[in-house]
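With one protein chain withheld, the remaining protein chains of the complex are depicted in position.
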Amino acid sequence: MIRLDGVGQVFDGREGRVTALEEIDLHVRGGEFVTLIGRSGCGKSTLLRLIAGLLPPTSGAVRVAGEPVTGPRRDVSFMFQRPALLPWRSVLSNVMLPVEIDKGAGSKASYRDRAHELIELVGLQGFERRLPHELSGGMQQRVSLCRSLIRDPQVMLMDEPFSALDALTRTELSEELQRIKMELSTTIVFVTHSIEEAVVLADRVVVLTPRPGRMREVVEIGIPRPRSLGQNAHLTEVAEISGRLHALLAQKDSAEKDSARKDSAETDVRAVQDVRP
Amino acid sequence: MIRLDGVGQVFDGREGRVTALEEIDLHVRGGEFVTLIGRSGCGKSTLLRLIAGLLPPTSGAVRVAGEPVTGPRRDVSFMFQRPALLPWRSVLSNVMLPVEIDKGAGSKASYRDRAHELIELVGLQGFERRLPHELSGGMQQRVSLCRSLIRDPQVMLMDEPFSALDALTRTELSEELQRIKMELSTTIVFVTHSIEEAVVLADRVVVLTPRPGRMREVVEIGIPRPRSLGQNAHLTEVAEISGRLHALLAQKDSAEKDSARKDSAETDVRAVQDVRP
Amino acid sequence: MTNRRSWLTSSPVSAVVLPIVGLLAVMGLWWGATVVFAIEPFLLPSPWAVLQKFFEQPGQLLSETGTSLLETIEGFLLAIVIGVPIALVIVRSVILERLVYPLLLMVNAIPKVAVAPLLVIWMGFGQWPKVVMVLLLCFFPIVISTAEGMKSTPTELVELMRSLKASRAQEFFKLRLRYAMPQIFTGFKVAISLAVIGSVISEFVGATKGLGYVIQQSGASADTTLAFAAIMLLSVMSVVLFYGLALLEHLLLPWAQEKR
Amino acid sequence: MTNRRSWLTSSPVSAVVLPIVGLLAVMGLWWGATVVFAIEPFLLPSPWAVLQKFFEQPGQLLSETGTSLLETIEGFLLAIVIGVPIALVIVRSVILERLVYPLLLMVNAIPKVAVAPLLVIWMGFGQWPKVVMVLLLCFFPIVISTAEGMKSTPTELVELMRSLKASRAQEFFKLRLRYAMPQIFTGFKVAISLAVIGSVISEFVGATKGLGYVIQQSGASADTTLAFAAIMLLSVMSVVLFYGLALLEHLLLPWAQEKR
Partner (left out) sequence: GGGDNKASSGGDSGLQKVSYLTSFNTFGREAYAYVALEKGYFKDAGFDVKISPGSGTVDVMKLVAGGQADYGIGDFTAFAITLAKQKLPVTSVGMIHQRSMAAIMSLDGLGISGPQDLPGKTIGDQPGSTNTVMFPVYAKAVGIDPKSVTFLPSPPPGLPALLASGKVQGIGQFVVGEPLIAKADSKHRKVITLPYGDKVPDLYGNTIITRSDLAKDHPDQVKKFTNALLKGLQDTVNDPAGAAAIMKKYVPNVDLDVATKELQIMQKYVKPDGFNGPLGDVTQARVQKIISLLEESQAIGKGSITPDDIVTMSLAPKS
């Protein structure tokens, strides 16, 4: 479904270049749930933006559903790291935005029902007509989540979608997300800083190295679904894998140093391993 | 150090009233580390804003260091839920903002050294002269953290300061925060959605009910310091308390219902308990 | 603490009373000046003389005001209808911007008084040269504020629209134009005063009614007081139109209320 | 995908070439119109005639341009020096805003041509009435764009400053004014063309040099071509000043680059 070959991204700024990503080779199968972890600033958001077609890669090729990515696609939804709500639109109207934009999307009334369902699902009933500035941070994030779910997309790219949510809401919503994935066999690439969340949700976890982001390891998760974040049957397995991932994150790579001022061309060290436990 | 008596907060909007907080009675001692947990939208940020003097309470009284709060104070620093960086200022200059504003703050050069130290501490060396839009979400949050630390405040109000950070950085920085607290005996009120983080950092954890936010329980944490978020000696204790807090968060209160359209005057149910284990 | 305000700042009464107080203060100063410096009435008539002049023939002056007002509003609306699409085009395409902007600037820089007779020559004595003059005077602030407002839309929101595969038209109408509304209104507010001036200038040439004509005409009878009465009416018209726009903004853009 | 751009949109050469192409296109259209419709030169002289007129006495016309330019810049700077503090006061205090705003509006609405002789009578024949006229014409866009820009500062950032216990002055100078800079520059860009026009209007009365004087002079002698040459020079001056401001903005506000 999603295929990245030798993808790299370099940002040029007046204070020098930053190599955000280097030599990313990743293949996400249709219906797969991949979580992406890595230290802050390692290029996770950048990677999603590349897949979404919001940014052309400096090097390498990105393909979605077999076609080279040249721009955003209707069947891919992107949930941004920040809520990105339109300040003049009510909660409901923000959620309905993707439907409004895709005029061929079918019956508006049925989407409206779906929107109400989603709003209720994330616990925002009663706030449908409020404006974003009247909401708390986590409430805004939930609106953004509803917006990314409204059109039942084929591919979902989610950048820390639960970062501003409490543990309970997180659990509820991650269960819901798994249900959606199973029912519609959506392909999901999901960025999170919660290692447990990464483990509980993923078919595979991709661990990136710190700046520049290279693939340190890909960990296949074999725990049967449905899984739950809270107290659950697979607590020890989750804890065990989490521990490993923790260690992977902490591991110092030989090629790792401050590269804020360095050009990617200088470093060409690959660290892609595909470990299946 | 901080004392709230019968504090309530009601927001009036064109779509009706929202009772954000109700009957909050809280006393935070000097040098104490209090974490605040509660479901998204329950009024945590509002509570911090009340203490910071950014918002006058609809009812009740707020006192800091014995004086009624009438506005912001120099000895209180507030780290917002969103980074709130000035887009035209470089990282370094954003960090130096509080020093610039307090002209009586003493030697600028020494603060500059301190700023560089902090920037290095949060792993942003090499980015001192970059503008906020060139940073990732987590990097922006770290800048905001440095800014709130630069003046060694007496009281620190921190609204989900580590929400956009990876597990490792989180651990490092929460250790640093504990060190600062111990050295300077800073009073800290800290909002987080990570229950473990709440437990590891706090002397006491305050659990709020969902909207309207009332105090469900205050849990005293007896684990000796320094504690660590990652693999540590007190894993089981942390897990045990976390489990309890999880349950507290999930517990359905009798007075709990959708109150988005309800006036606080109608519900006067208190649920303040001070449980010390 | 931000929301503790005295009645002076929050009451809607004060929103009407304070401007009137300010107005009276200036009338007082004006009158004081004419008395203390014994300013000759042909230079600066006293405010009372001006008021008196107005009440001598309020009906006629009001009908002249109506004429000017109509031209002003027509030209202003035309400027919106023409200016906003130009701004859209400019933001849409860097190439068109670079081709078109300097030309707009040049047209805008032409001293309109110098071309007023030309407009009459080209368009006759009817309403058209007046409306076009108003248009010429006020289109530029509308174009530039709309364009700059749309260009300042946060990248974050533009990326959102792009990620939804919004068409360019949708990006403009559902996002950029809406986002720019407060700035566009600032442009409107600047433009409306210019529109009023435009109607006056246009009435200097080949008109037989309107306040511009009255000002011109007052020269024929050396009636400085009449000229000032007309100028006062213009000022009032301008202020009323301005606050009308402000009210409209308040109603249309509740999400963009001022932050102090 | 946002950053794949052709040389047409990214090259700095095109930033110079395209405006010139646009200019030439309009000159062509203008010339075409004069030929095709056989427009009489007294209505609209051909561009070549205008150019020719310029090269007949370039030295003299350039020196007149210099005079007008100086007045324009002086008045514009004065408008900034006066307008920005007024905007600060307006944003600072709702009460002062309500007292002062209507008065500014009224002053702005006065047709400046009507008061040009008054200025000369009060201030003599020197530079002052000219500079003041420029000031009167261009202060308002500066005031309003500065004020509205400052009012639109995000609550988030204002709260940050308040939480740091910044003084009001610091809130204004370190935050609001900086935040409003792009909008203030929009105001400047509108104001600069008005400033140019102000210098022309002021030179209609009691001046013996400047492009306004040239226009006045040529009007009387039916030298339409000379008038057009002067108007062209004014336009060019206006365009150059505008792009000067745009360049300054680009240099001063790298953080606020356009987002398309």
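Every chain is named by a letter (A, B, C and D) in the order it is written, and numbering of its residues begins at 1.
Criterion: a contact is a pair of C-beta atoms (placed from the backbone, for glycine too) under 8 Å apart; a residue touches a chain by one contact, two chains touch by 3 or more.
It should be emphasised that the depicted structure is a prediction, and the values quoted were computed from it without experimental measurement.
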Taking the full complex into account, find the residue in D:L51, D:V89 or D:I121 that is in contact with the omitted chain.
D:I121
Hey, which of C:G32, C:P58, C:P85 or C:G219 is the one touching the hidden chain?
C:G219
Logged for chain C, residues touching the omitted partner chain are 40-43, 57, 60, 117, 120-122, 124-125, 204-208, 213-214, 216-224, 226
What is the set of chain D residues that contact the non-displayed chain in the whole complex?
40-43, 113, 116-118, 120-121, 124-125, 204-208, 213, 216-224
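As a convention for this text, only the chains that are shown with their structure count from here on.
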Chain-chain pair with the highest tally of contacting C-beta pairs
C-D
Distance between chain centroids, defined by C-alpha means - chain C, chain D (Å):
16
Which residues belonging to chain B are in contact with no fewer than two other chains?
54, 71, 82, 133
Where chain C touches two or more other chains simultaneously, the residues are 2, 155, 162, 254, 256
Sort out for me which residues of chain C touch chain A in the complex.
156-157, 159-167, 170, 174-175, 178, 253-256
For the chain B and chain D complex, residues of the former touching the latter
49, 52, 54, 71-74, 76-78, 80, 82, 84, 86-88, 97-98, 100-102, 131, 133
Where on chain A does chain B make contact in their complex?
11, 13, 15, 18, 37-41, 45, 81-82, 123, 125-127, 129-130, 134-139, 141-142, 160, 163-170, 193-195, 230-231, 243, 246, 249-250, 258, 260-261
